[in-house]
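The complex is shown incomplete by one protein chain, all other protein chains being positioned as in the whole.
For subunit A:
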Amino acid sequence: MPAVSKGDGMRGLAVFISDIRNCKSKEAEIKRINKELANIRSKFKGDKALDGYSKKKYVCKLLFIFLLGHDIDFGHMEAVNLLSSNKYTEKQIGYLFISVLVNSNSDLIRLINNGIKNDLASRNPTHMNLSLHCIANVGSREMAEAFAADIPRILVAGDTMDSVKQSAALCLLRLNRTSPDLVPMGEWTARVVHLLNDQHLGVVTSATSLITTLAQKSPDDFKTSVSLAIARLSRIVTSASIDLQDYTYYFVAAPWLSVKLLRLLQCYPPPEDGALRGRLTECLETILNKAQEPPKSKKVQHSNAKNAVLFEAIALIIHHDSEPTLLVRACNQLGQFLQHRETNLRYLALESMCTLASSEFSHEAVKTHIETVINALKTERDVSVRQRAVDLLYAMCDRSNAKQIVAEMLSYLETADYSIREEIVLKVAVLAEKYAVDYTWYVDTILNLIRVAGDQVSEEVWYRVIQIVINRDDVQGYAAKTVFEALQAPACHENLVKVGGYILGEFGNLIAGDSRSSPLVQFKLLHSKFHLCSVPTRALLLSAYIKFINLFPEVKATIQEVLRSDSQLRNADVELQQRAVEYLRLSTIASTDILATVLEEMPPFPERESSILAKLKRRKGPGNQPGAEEARQERERERERERSLNGSAEHREGGAAASAKSSPSVDVLSVAALPTNRPRPVSSVSLMQTPFLASCAAPSSLSAGPMTSLYPSADLLGPTGSPPSTGGSLLVDVFSDSLQAGPAPLDLAPPNTAVSEDNFSRFICKNNGVLFENQLLQIGLKSEYRQNLGRIYVFFGNKTSNQFLDFSSTVNCPDLLKTKLNVHTKPADPTIDAGAQLQQILNIECLEDFTPAPVLDIQFRYGGTLQNFGVKLPVMLNKFFQPTEMEAQDFFQRWKQLGAPQQEVQKIFKAKHPMDTEVTKAKIMGFGTALLDGVDPNPTNFVGAGVIHTKNTQVGCLLRLEPNTQAQMYRLTLRTSRDTVSQRLSDLLSEQF
């Protein structure tokens, strides 16, 4: 028998719970549960009407089973029935079931709402409370629609019981969070503010939360709450004589209410009225004074409650950022906590001081604690506390202490936990750059970073050091010398090889005069690392070698020999092979002059915000910690610095514009490979890789893209015959954009990719689904196409509980696409509320056959952080198919008509998915063609036909797919009247099987 049972004691339930607890294995538990489910199901279905008690008991059992983690798919109706019971406990269990297991089954919602409506109108306070709790717990849109108008009335009605008012206030708060558009503001708002004067502290507590939420959204409507809140706070904090009875918690007067009032005041600037302001200052001073008084109790609850109020007061002081005395006092108080024996207080002090560091009034005061913070970094046993110490060191860093802080962080990095290493690396990199007076120190610091934590040094970090070295000629010789020395180490991190390869390729000549670092020594040193490196690094080294050929004619023969070796020329990796072949040819046929022009030194990068900073901000993530504010100021300072560097703000805009067209320039690269019209593997290199490879090729003034067209033609200057500097600047764009716009291009996992195309290929054979999803946002699509026209409904779902501000979503067509595809869209609404969905309609017109896809550029502000990324829109040529039915005879006749070699594209490839006939059929039809039965003599083959509609022309397409189940291979043949169409369709469709 179970040991415990309280309340009305549902004996059957207790026995069941007891049985479950006695189960020895998961299997036994599942068996017992299934038995119970069967039993309950039969009871619910049985002829005999169940009495209320039994119904309650069974519903409660179902709830218990659900809470164990099992799915429950029945019983909802019985639970709804309980709502109309006149026995309180039955009603209560019904509501609990609904609150926990809410189901958006619309019929049920109507019934539930009916039950709630009856109880709300009952004037029985216990029943009213139950129904209000249910609305607050479920908070669904349907409920908001039904009740959002009634609840304010209940809240402000004179005859409403206090406990009902409390529930109504928080119920309204919840509805306002989930469906703010449905909560009407009105004359009730003024009366809600006056609840701050209510006699009942419980009512005030609930109302303060509600007012805070409402004031955040429409501060003007609730301005009058400021004076009332200050008056209330003052009565609680400063008058010792008032006995708050049960609202005093371990000798602290109404700590919850105090915290909430202080929080409400943070929605507003400091009051302008002098008397009011004085009264508030007095409150804050009193709270700070109390922190110095001896504790009234030794219990931790006493100190927690007291300090909760203190920290909230400090948050308000920081928010106002206007009273130097209070700020410095706050800082001193936090300084005391830094050495407190309670870990919790040390943690909070570090966190809170982080925000203080960004105030001009307290920045210096915070800096005085540097030794304590460094000590915390070394001695704290809890990694989350050490993390806070790192954050604070970062926040308090300025020119005066940068060297010390960077050195401490570097030395901490040697032993730091893996979970926080990457962030420390980013922070060190940012600080080293920001406060570098002497750039040799900067170079040393970054190389040290790579030595200590090479694996955590992301692309952004090593790209940045290269950008800076290229832009500052005073540090180039030093950089070359230092990397050369660092590369001498028997084992060095691959990132060092990358930086070394790049820098020596550009500036190796600056140290070549010394016989110890003669060109041949440099080359041999680099090449000794070659075989241990990954493909992208090797690609970069090959580019460094061709740069060497230009810099040092004396090593040309040695390098050509390396390039000529089988391991390069016949390398299995297409990128390496291509580079080896092309560089070798280039070095053989080009004259010295041409070589010098093509391989000239990289032009300076445009100055712009450090991409590392951008990455750091992203890492900190939205709803940013102490630092949303701090990060913003950070950026301000950064901009300031840039302006002073450049004498104008132009580069900022330049940077933004470049970032906006980041995706097109990426597309240009992948397209550039196509017109050569031979089966180049490069065209299948995914876009994610392209910018990266291009950037690896950086030492040559050529990028991987133009290179492909460069090779077969005699036009060494690039596809358009433009001067080499154009090739160079294209490269600069690609390079720097991949830095600016997103995380590491090869980093395949990140949610905030520069241009995401994760789900792109899933839409080739279907029109609806989820295109993109990260922690904040979900993008869903519904699309329909007719002939050469299409319409896409894009749904942006805000997954967070905060509003997205400054939202914009625009469609960007790469240049090559602009003449081929028209996309019209209306600007999207600039805000998306928490949990809400926004719809945008795109109208599409296909003018001509096309290959690249448009990109949806999305930008919004979340928790103070600007989110910006692109998502490739799944608009591809096959969407404009109209299926064509035809007989076998017809089909073969046309097949023969399209017999010219360039009209056919054939591809043989391995099956990526199980070879299921039905799935294949569905995919071919989803692709847009008609599936023709009985045409192919071999029944296992698939044959399709359709017409692509563009505004200018129509292209007939025939396709044939021959599966070979034994070999798990397919052969796909496409014939159309246009070679580009055949190629594109083949590329699209062959990815699907």
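One rule holds in what follows: a residue touches a chain if its C-beta (ideal position, glycine included) is under 8 Å from a C-beta of that chain, and two chains touch if they have at least 3 such contacts; residues count from 1.
In this section, contacts and distances are computed from a predicted model.
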Chain left out of the displayed complex - its UniProt protein name, from "Sodium/potassium-transporting ATPase subunit beta", "Histidine-containing phosphotransfer protein", "AP complex subunit sigma" or "Adaptor AP-1 19 kDa protein": "AP complex subunit sigma"
Options A:34, A:197, A:801 or A:968, residue touching the unrepresented chain: A:801
Of A:58, A:147, A:222 or A:256, the residue in touch with the unshown chain: A:256
Touching the absent chain when the full complex is considered, from A:67, A:489 or A:967: A:67
Touching the absent chain when the full complex is considered, from A:126, A:332 or A:518: A:126
Contacts of subunit A with the absent chain, listed as residue ranges: 1-9, 14, 17-18, 21, 60, 63-64, 67, 69, 71, 87-89, 92-93, 96, 99-100, 126, 129, 133, 136-137, 139-140, 163, 166-167, 170-171, 173-174, 177-178, 201-202, 205-206, 209, 245-247, 249, 254-257, 259-260, 263, 266, 301, 304-305, 307-308, 311-312, 343-344, 346-348, 381-382, 384-385, 387, 621-625, 628, 775, 800-801, 835, 863
